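Excluded from the complex is one protein chain; the other protein chains are retained at their positions.
In order of appearance the chains are A and B, and numbering begins at 1 in each one.
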Amino acid sequence: MPMHAPTNTYTPADLGQALEKLRTTAPLVQCLTNAVVTNFTANVLLAAGASPAMVDVPGEAADFAPVASAVLVNLGTPHADQRRAMLQAVRSARRSGTPWVLDPVAVGALELRTRFAEALLAERPTVIRGNASEILALAGSGAGGRGVDATHDVEAALVPASHLAAATPAVVAVSGPVDLVTDAERSVRVHGGDALLTRVTGGGCALGALVAALVAAAEDDALLGAVTAHALYSVAAERAAASAAGPGSFAVGFLDALSSVGPEDLAAGAVIA
Amino acid sequence: MPMHAPTNTYTPADLGQALEKLRTTAPLVQCLTNAVVTNFTANVLLAAGASPAMVDVPGEAADFAPVASAVLVNLGTPHADQRRAMLQAVRSARRSGTPWVLDPVAVGALELRTRFAEALLAERPTVIRGNASEILALAGSGAGGRGVDATHDVEAALVPASHLAAATPAVVAVSGPVDLVTDAERSVRVHGGDALLTRVTGGGCALGALVAALVAAAEDDALLGAVTAHALYSVAAERAAASAAGPGSFAVGFLDALSSVGPEDLAAGAVIA
Partner (left out) sequence: MPMHAPTNTYTPADLGQALEKLRTTAPLVQCLTNAVVTNFTANVLLAAGASPAMVDVPGEAADFAPVASAVLVNLGTPHADQRRAMLQAVRSARRSGTPWVLDPVAVGALELRTRFAEALLAERPTVIRGNASEILALAGSGAGGRGVDATHDVEAALVPASHLAAATPAVVAVSGPVDLVTDAERSVRVHGGDALLTRVTGGGCALGALVAALVAAAEDDALLGAVTAHALYSVAAERAAASAAGPGSFAVGFLDALSSVGPEDLAAGAVIA
């Protein structure tokens, strides 16, 4: 495992600067996300220094997207009303140039949301973030996960993720023990983190929201934003795990750590390759 | 800043007595609130000594309002189904004499909910609680906040809040670094609290539910109930902040403190003027 070695694409210092921008600009992230994780997602954004707005009502979602710094669409519990709001939001985001992130939860495992995710792809997400099974399913290979568990390996998703990134086009982030982030031409692996993240519901979903916040902060470099979000998550998870007695205290410490990890901590602690 | 000085309207001891009544009566608060904060809101009510009932289904909401001690209507994620249930609940509450609290989240910033809030105003809320931007928008001045952030100053809301209080008529509470509570004739400022409350999602929304609980406990004095809720929030936030390492541990400690702050602590620690 590479130790703090700079990659060809970014140095850890670049990530620190992106986090610094997040802290100074406090981007407003419109979240259309699932009922299970909406509270945790908002708290993750607030802890990290962004500003959440969970505007997912049809008739409001389109109005808000041009005001937002970024939009997150997460398919965890896609009720009919919310699906309508999602389409309104991403069309409005596309028109106004607001970046948006697609989190295709359990796509491949359930037909209704798989078809809906394909319709959303046509609206050109800036970033697609999922586990290996979800990315494989969206790329047209693999049979999807069971719920939100990753049953496929991250490395197995490299080629399909690159194809999906090129075809959309979008940055594609595959979360796992080692995260993989690619824009088809460049691929960055983010090491670190802690398995306790998989014992807290919304660990992956809230990461999607943080990607949206950092893509907004990184402005013209969505790849840098996505990589920074994953690295911040990893460093904060390690800090929280160091004093956790289980998944309950880990989740609490993780929010504390997202708030206390500064740009210099990220520059010193991020492990990318 | 006045230190523990009695105001013309209430002494801190009055607030202690109102909290004592909450603890002995455990008012049942029907909450029709947003998806993001429903869990935290219920936990805040339970910690403080009230009893939450999140009955917001059309066909049930009206049946429950006469049984409830108070009703909270929070516009954070006003889906069509919930808007129907809200109208049913407040009309039933008005008929049965159940006090109800309106929390106009992001009113002014989004047109759909702004018009809906105006319709709710006609059903005469007992208390209206919001940040300065929301109260200004509801009073017909100002352009509203961006989501749930307060972009206007509390003092700038004094005159519009008084007008809104007189016109409705209702008690109007404006939350901010210093809280302002008015019934048009009397105004009380509540000092204290901690900025960490703004780093936990639902900090303001759960305060609306606590206002409902204390208005029920204070029976014929809604102003006292609203002031007591804000003062309890401030004292509990200070206690939690003293040992918090960030927003995660603050939220946990805040629930502990809402439970451990007693009437005598409130009488000793509330700073009103």
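Everything below uses one rule, namely that a contact is a pair of C-beta atoms (placed from the backbone, for glycine too) under 8 Å apart; a residue touches a chain by one contact, two chains touch by 3 or more.
For clarity, every value in this text was computed on a predicted model and none was experimentally measured.
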Contact partner of the left-out chain, one of B:T38, B:N74 or B:S92: B:T38
Full-complex contact with the absent chain, from A:L110, A:A184 or A:A273: A:L110
Residue touching the undisplayed chain, where the options are B:P99, B:P160 or B:G253: B:G253
Subunit B residues touching the omitted chain (full complex): 28, 35, 38-39, 42-43, 46-47, 51-60, 63-64, 67, 81, 251-260
Subunit A residues touching the omitted chain (full complex): 34-37, 39-40, 76-81, 106, 109-113, 146-149, 198-202, 244-249, 251-252
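As a working rule, only the chains that are shown with their structure count from here on.
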Separation of mean Cα positions, subunit B and subunit A [Å, integer]: 33
